[in-house]
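Every protein chain except one is present and positioned as in the full complex.
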Amino acid sequence: MILDQVIFLITAVVVLTAAILVVSVPKMIHAALWLILALAGIAVLFVLLQAPFFAVVQVIVYIGAIAVLVIFAVMLTRKAMQDDGPQLNRYSVLAAAVSLMLFAVLTGMLLSWDGANNLPVNPAVNPDTIVNLGESLTNPQGFLLPFEVASILLLAALVGAIYIGREHRAGKEEE
Amino acid sequence: MIPLSWYLVLSAALVCIGVFGVISRRNAIAMLLGVELILNAVNINLLAFWRYMDVIHVTGQVFTIMVITAAAAEVAVGLAIFIAVYRNKRTIAAEDVADLKG
Partner (left out) sequence: MNFLSDPVTFIGNWLTGLVASLGMPKETAAAWVTGVAVGILPLLAMLWVLVLIWYERKVIGRLQDRPGPNRVGPFGLIQPVADMLKIFLKEHILPAGVDRIPYNLAPILAVGGVLGMWIVVPFSATVHGVDINVGALYIIAVGAIGTLGIIFAGYSSNNKYALLAAFRVVAQLISYEIPMVLALLVPVLLARSMGMNTIVQAQPVWFILAAPLAALLFFISSIAEVGRSPFDLAEAESEIVAGFNTEYSGLKFGMFYVGEFLHAFTNSLIFTALFLGGWQGPGAEQFPILGFIYFFLKTVVVHFLGIAIRGSMPRFRIDQVMQLNWKLFTPIALAAFSAAALVEKLAANLGDAARIGIHILVNAVILGVVLLIGSRVFKARGIRLDALAERNRAAVKLSMEKSHDS
């Protein structure tokens, strides 16, 4: 049990440090690399929460696809923003203040709730959770509709991204 | 064992870091990274609440799947828009793309 806590604390420190570096390092490509570290740490948290499926999905979707996409985009737009120029806009001090206040308010609210500290954790997660999840996603009484809507959303995003991202050459008629 | 509050405080901190990134970074892609942090914090929260309060049902997990789907769609379209903007205006600083401002 105490081992869990040690792992959690180490992971939390890594995730938070990486996240702070994501929003503060001047070089965009480094920000993307730190984001990968933060996402990997969050995958570890999912394992601690006994949701191995989501840990694996986190690695596939966020690290394998989204982070790679971001790195591609950063490299394609590298010339636009010199890395030595100012990376933060003039509201940065205000933004820091706002987010610190937000953190204080959120934490205060969460800790004033009784359940946050003495909610008993359920002893073990049913190993069939994945089966249940799959069945409820394809069950009309369950979450079939949201699941289909999500797939339509993905399809629309796919088509939209290709259309927007495609190069429309000057002088060439739209196909 | 890990109290629920630890997860909640961690995800609150992640949200705030993400908000800071979204407000203060000039580079549009960096703003997107901030949004990613926020969405991940949401996922931590959803799964933590699922684990501590509703482990019998799968509702929390379904919500997490939806968030991941939305995040993937958002990144794909967002990056496509930034690259299109970059092609047309040679910049991806968010404050330079203000043509619609009255």
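Per-chain residue numbering starts at 1, and chain names A and B are given in the order in which the chains are listed.
We take it that a residue touches a chain if its C-beta (ideal position, glycine included) is under 8 Å from a C-beta of that chain, and two chains touch if they have at least 3 such contacts.
Everything numeric in this text was worked out from a predicted model, so none of it was measured.
Here the chain not displayed is in touch, across the complete complex, with A. Among the residues A:Val14, A:Ile63, A:Leu102 or A:Leu154, only A:Ile63 touches the chain that is left out of the figure.
Think of the hidden chain as still there; on chain A it touches residues 29, 33, 36, 52-53, 56-57, 59-60, 63-65, 67-68, 71-72, 75, 127, 130.
One rule holds in what follows: only the chains that are shown with their structure count from here on.
Note on chain placement: the centre of chain A and the centre of chain B lie 6 Å apart, centres being C-alpha means.
On chain A, the positions that touch chain B within their shared complex are 1, 4-5, 8, 12, 15-16, 19-20, 22-23, 28, 31-32, 35, 38-39, 42, 45-46, 48-51, 53-54, 57-58, 61-62, 65-66, 69-70, 72-74, 76-77, 79-81, 86-89, 91-92, 94-96, 98-100, 102-103, 106-107, 110-111, 115-119, 121-122, 125-126, 129, 132-133, 136-137, 143, 146-147, 150, 153-154, 156-158, 160-162, 164-165, 167. The residues of chain B lying in touch with chain A in their complex are 1-10, 12-21, 23-27, 29-30, 32-34, 36-37, 40, 43-44, 47-48, 50-53, 55-56, 58, 61-62, 64-66, 68-77, 79-84, 86-87, 90-95.
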